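Rather than the whole complex, this shows some of its chains in their spots.
We call the chains A and B, going by the order they appear; numbering starts again at 1 in every chain.
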Amino acid sequence: MAELAQLIDSEVFLAYATYTTIVLLKMMLMSLITAFFRMTRKAFSNPEDTATFGKGENAKKYLRTDPDVERARRGHLNDLENIVPFIGIGLLYALSGPALSTALLHFRIFVGARIFHTIAYLTPLPQPSRGFSWLAGYAVTISMAYRVLKTGLYL
Amino acid sequence: MAELAQLIDSEVFLAYATYTTIVLLKMMLMSLITAFFRMTRKAFSNPEDTATFGKGENAKKYLRTDPDVERARRGHLNDLENIVPFIGIGLLYALSGPALSTALLHFRIFVGARIFHTIAYLTPLPQPSRGFSWLAGYAVTISMAYRVLKTGLYL
């Protein structure tokens, strides 16, 4: 287990682990936000979820979409679309031996941008706030991908 | 390659690899279930998918949503939303050197909960079966994230 210990002791890898965990927890928060809106707005997708509101027609009216629920769901999907590439490319980037300060800059901008993206989406803030925060995270991932491919391209 | 051999020989990492592969295969099964419902219910999203049922208006009527197809798709998306954090945080957790028995407990509860979640979603079982199985997987991931951040927080 000596290798594992050294792997986990590399500062770049520790930083990757910390920021990845934080941004994944942020993404998981979207499930709770969606559930909160579903319950306060009484808007569900599955008949079995509305059983506590009565039977038959009385329950059926809660099988509907709600703008706040849909907004939270779009934010969640946007997280998936952007955080999955960050985790995959970020792991390879962390293993490519970047300078600690450069790596920290990448991770911090990405995680900050995604947190701001969620705030901009849920408030909602006027555009282009959400667009710019999306772009910042996107650019960080492209920059890490560039370094991974430059360090060791093997086709 | 000695390091790789030792990495892959760590029992915690082997357990992580086994349970991650199983839960990803389970997630991939959702594609087949959706395809099965699309074909038996004749409900498609793309005009080119309905070409075998004839041309023009005759094929167009199969461009529709079906409750069983949508249910399988929601189960698939819920898998993505929950399994992605498990894989990312689980990898870092496996590298953080947890006790084998604790790690196995986490992995087994998560994979068991997600398999039960799919059964509860597709049957469908009355609530709160699906809600509780979702919560069990969610709690396991939070617990692993807590250990990762406690072991080596590097902000």
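Throughout what follows, a residue touches a chain if its C-beta (ideal position, glycine included) is under 8 Å from a C-beta of that chain, and two chains touch if they have at least 3 such contacts.
This one's a predicted model, so the numbers in the text were calculated from it and none came from an experiment.
A single sequence accounts for all chains of the complex, and while 2 copies are shown, the assembly in the file contains 3.
FYI, only the chains that are shown with their structure count from here on.
Chain A and chain B have Cα centroids lying 17 Å from one another.
For chain A in complex with chain B, the touching residues are 1-5, 7-9, 11, 14-15, 17-18, 20-22, 24-25, 27-28, 30-31, 45-49, 51-52, 76-77, 80, 83-84, 87, 91. Interface residues of chain B, counted against chain A in their complex, comprise 3, 6-7, 10, 13, 70-71, 74, 77, 80-82, 84-85, 88-89, 91-92, 95-97, 124-127, 130, 138, 141-142, 145, 148-149, 151-155.
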